[in-house]
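Structure in C-alpha cells, see below.
For this view, one protein chain was removed and the others were kept in their places.
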Amino acid sequence: MSPAPQPLPPRPPHSRALPALGLALLALVGASFWSLSLRWADFLGPQALGQMGHFLAGFFPPETSGPFLRKTGWAALETLAMSLIGTGLAAAVGLLLALPASLSGGALATLLHAAARAVLNLLRSVPELVWASLLLVSAGLGPLPGTLALALHTTGVLGRLLAEALENVPPEPAQVLRSRGAGVVPVFLFATLPQVSAQWLAYSLYRWENNIRAAAVLGVVGAGGLGQMLSFHLGLFQMREACTVLLAMIGLVALVDALSAWLRRGA
Amino acid sequence: MSAALVASAVAARDPALQRRWLALLAAAVVLWPLLVLAEFQPWTLFDARSLRVTGRFLAQFVPPRHDAEFLALLACETWRTVAIATAGMALAGLIALPLALAMTERLSVSAVGGRMARGPAWLRQAVRACTVVLRSVPELVWALVFVRVVGLGPTAGVLAIAIAYGGMLAKVWAEILESADAAPAQALLGHGAGRLQTGLYAALPASAHELASYTVYRWECAIRSSVVLGFVGAGGLGQQLDNAAKLFAGGEVSAILLVFMALVALSDRVSAWIRRGLA
Partner (left out) sequence: MSLSAPVVVELGGLQVAPMPGAAPVLKGLDLRLTAGEQVAVIGASGAGKTTLLLALAGMLRPSAGRLALFGQEPWTLGTAARQRQRARALLAPQVPPLPPRQRVVTAVLAARLPQMSLWASLRTLWTPRVADAERVQRALVALDLPDKLWLRVDRLSGGERQRVGLARLLVADVDLWLVDEPLSALDPARAELVMRQLTETARAEGRTLVCSLHQVEVARRCFARTVALREGRVVYDGPSSGLDDARLQALYGGALFASPATPVAESLPAAAPLPQAMCR
C-alpha cells in the first residue's frame, strides 16, 4: 500500500557563499597536492614501509650508557636554562613595551602607541627559528642565539597580550591615586600593575610551556641544547642516541608542563 | 585605638616578608647557574669581530634583492610553503577525524544513561595517549626523522605537519565535540542508531562551525610551521632563508623576510575572512 505522493513545499534559495567557499578550499587542497609532486611511493609502497619499519626499529633500545646519559642531562639543563632566561627576559621587556603600546589620547601618545605596536608585531611574526638563524650570524653557534631568539619572539607575544590587558584594566584605582597628586611611576606601580600582575604571571608561565618546546628544537640550527644533539646524531644515523635525546625532550616538556600548571594554580 | 595596639601591630613581622626573602634567595641561587648553563654572555655580540660581521650583514639589508629572477623564485617558494601547509593540514584532518570520533565520549554506547564500561573507557584512554605522543613531539623533530626516511623535499614537511597537527586537531576536535549539548547524540544512540551515523547526524552538526573555525586557525599556524620546516630541508621559503643566512647574503635575507611577513599577514586576513564567512 503506497500512499499518494505528498506535495513538498518549495526549497528556500540557499546561499551560494558556503558551497563556493567549500569548492575554493577543495581546489586549494587539490592544487597543493598536485603541485608538490609528492613521492607517495616513497613512503606508502611495501618496500618503503619495510624500510621505515627497519628504520624505526633502529631507534630501540635507546642508548643508556653513563657518559651519554650525562651528556644528555647537561643538554637538557642547557635547554631548560635557555627557555627560562628567554621567557624571563621577554616577560620583563614585554611589560616595558606594553606600556607605550597601551597609551591613548593625544598625538604623542598615539604615535608611541603605534610605534610600540609595530615593534611588537614585528617581533611576534618572525618565528623563533628564523630569529635564531639570523642571530647565528652575530653570535655564532651555541645557546646564546637560541636564548635571544626566544626572548625576541616571546617579547612580541607577551607584549601584545599585556598591552591588551593594560588597555582593559579598570581606570578607577589609578585615577584616585593621580587625583591625590602621585607621580606617574608610583601610580603605575601601585594601581595599574597589581591589577595585571596575575595575568602577567599566567601568560608568562603559559609561554614557558611553549618555549621549552621551541628551545628543544632551536638547537637544530646550531643553537645548543637537546636540539643540537638530536640533529647531530640523526645526521650520523646514530638512531639509538637520537632516541634517548627524543625521550629526554618528551620528558622535559612534560616536566615543564606540570611545573607551569602547578605554579599557575597557585603553588 | 590605643597607641599600644598600633605599636604592637607595627612591631609584629610582616607575614609576607619572610616568604619574599626566601623566594628572592631561591631565584638568585638558581639564576646564576642558569646563566652559566645557557652561556648567557650577550656582551659578545658587541665585540669588534662580531660587530663587523653584523654591520656588514645589516648593511646589505637595504635594499633587499629584487631582481626579477629572484622574485620569481620567491613566488614559487611561497606557493610551495603554502602548498606544504595545506596538504599537511588535509592529511592531518584525515588522521584526526577517526581519532577524535574514537576519543570522544559523545559516541559511547555504554555511556548512554550510565557510566562508560571499563573496556571502552580503556580504549578511549589509549587513543588519547596516542594523540598525546603525536602532539608532544615538535613537528621539526618529525621532519628531521622523515627527512632521513624519505629524503629531502616537501614530502618530509607534509608528513611532519600531518602527524603533529593531526594529534593536535584530534585533541581539540574531541574537546569541541564534548562541549556541545549531549542530548541529540544520546537520543540517537539510545534509539539504536550506529556510532558513525550518530556522529554524522548529531555530534558533528552540533559543533560544525566551531570545528571548522579552529581548523582554519590551525592552517594559519601550519603556514608558519611550514616555513620553519624549510630549515631542515623541506623546501619552501624556510630553506631559502636558511641558505641565504648561511651565505651572509643580507639582501636576500631581507627580501625573504619581507615576503614572509606579507605571507603571514595575508594568511591572517584570509583566515579571519573565512571564519567570519562560516558564522
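Chains: A and B, in written order; residue numbering restarts at 1 for each.
Rule of thumb we're sticking to: a residue touches a chain if its C-beta (ideal position, glycine included) is under 8 Å from a C-beta of that chain, and two chains touch if they have at least 3 such contacts.
Computed from a predicted model, the values in this text were never measured in an experiment.
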Full-complex contact with the absent chain, from B:V53, B:V109, B:V132 or B:L152: B:V109
Candidates B:L159, B:A206 or B:V232 - the one touching the absent chain: B:A206
Touch residues of chain B, complete complex, unshown partner: 109-110, 112-115, 181, 183-184, 186-188, 190-194, 196-198, 200-202, 205-206, 208-209
In chain A, positions touching the absent partner: 3, 5-9, 11-12
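Note that in this section only the chains that are shown with their structure count from here on.
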Averaged-CA centre spacing for the pair chain B and chain A, given as whole angstrom: 7
Residues on chain A engaged by chain B in the complex (per definition of touch): 17-18, 21, 28-29, 31-33, 35-36, 38-39, 42-43, 48, 51-52, 55, 77-78, 80-82, 84-85, 122, 125-127, 129-130, 133-134, 136-140, 142-144, 147-148, 213-214, 216-217, 220-221, 224, 227, 230-231, 234, 237, 246, 249-250, 253-254
Residues on chain B engaged by chain A in the complex (per definition of touch): 33-35, 37-42, 44-45, 50, 53-54, 57, 79-80, 82-84, 86-87, 90, 133, 136-138, 140-141, 144-145, 148-151, 153-155, 158-159, 224, 227-228, 231-232, 238, 241-242, 245, 248, 253, 257, 260-261, 264-265, 274, 277-278
